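Below you will find the structure I want to go over with you.
Right, chain A next:
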Amino acid sequence: MFDSFLALLKRDLLLALRRRSDIFTVLFFFIIVVSIFPLGISFEKAVLQKIAPGVVWVAALLASTLALERIFANDYADGTLEQMLLTPQPLSVLVFAKTLAHWLLTGLPLVLIAPLAGLQYHLSASTIGTLMLVLLIGTPILSMIGAIGAALTLGLRGGGILVSLLVLPLYIPVLVYGSGAIEAAMQGDVSLQPYYLLLLAFLLLALVFTPLATAASLRISVE
Partner candidate 1 sequence: MSEFFAMGGYGFYVWSSMGMVLFLMLLEPIVLKIQHRSLLKNIQRQKRRQASKH
Partner candidate 2 sequence: MAINWFKYSSPSSFYPLAGKMIPVFMTLAIVLIMGGLYWGFFETPDVLSDQKQYYRIIYVHVASAWMAMWLYVVMVAWAVLGLIFNTRMSYMMASATAITGAIMTALSLWTGAFWGQTSWGTWWDWDPRMTSQLILLFLYIGYIALQSAIEDNRRSDRASAVLAMVGLAIVPVIYYSINCPDPNECASLHQESSLKRVESNILIAMLVVTAGFWMYCFAVILMRVRNIILLRESHTQWVERLEVKK
C-alpha cells in the first residue's frame, strides 16, 4: 500500500515540476492579496500590525480555495481518477497522497513566503516565526477540508467558485485560532500553548476523517 502512496505522490510532484507555472500562480495570488490591503487601509505601522494576522490568514484561505479545484480536476478529465478508484489500495490512502501533494505545492510555499508578508506589516522576527509555524500547522487542514469540497464539485462548470462557497465556512475555526495565535504572539505576555494545542487537534482530526469523506465524495462524483 505504501509504495502506491509514494508512486502517486512522486507522480504528482513530477507533473507539477513539468508545469512549474502552476505553483507560482497561487504564490503570487497570496502575495498580491497581502500587498493590496495596506493600499486599501493605511500605511501606518500600528494599523498594519493590528490587521496583519487577519489579512495573512484570509489571504491564505483564499489562495488555498483558489487552488483546490486543481487537486482532482486533471485526473478526472483524463480518466486516471477512475483507475485510482479501481486499485486494490484503499482509496483514502491515495486521496491522502494527492492532498499531501497539493499541500506541498500550494500550502508549503505560503509558509515559506510568509516572512515577506511579515516584513510588509512591520512584524517582529519572533512574530514572523510564530506566523510561519502557525501557517505550517493550519494550511494542511485547509487543503484536507478543501479536498472534500473539490471532490464534491468535480466536473461541475463554475466549480471553482462553488468550492470556496462550500469550504470557506468550514475554515472558520482554523482562521479564528490561526490569527488569534499571531495576535497573542504580538502581545508577548500571552501563552501560545492553547492555540497550538487546538490547531494540532484540528490537524489530527482532519488527518483521520477527511480522507474518508473525500474518498466517499469521489466515488459519488465519478459515478
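Rule of thumb we're sticking to: contacts are C-beta pairs under 8 Å (C-beta built on N, C-alpha and C of every residue); 3 or more make two chains touch, one makes a residue touch a chain; residues count from 1.
Regarding selection, all candidates are chains of the complex that A comes from, given by their letters.
Note that this is a predicted model, so its numbers are computed, not measured.
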Complex check, chain A vs 1 or 2: touching candidate is 2
The residues of chain A that touch candidate 2 in their complex are 145, 148-149, 152-153, 156, 158-159, 162, 165-166, 168-170, 172-173, 176-177, 180, 184, 190-191, 194-195, 198, 202, 209, 213, 216-217, 220-221, 223
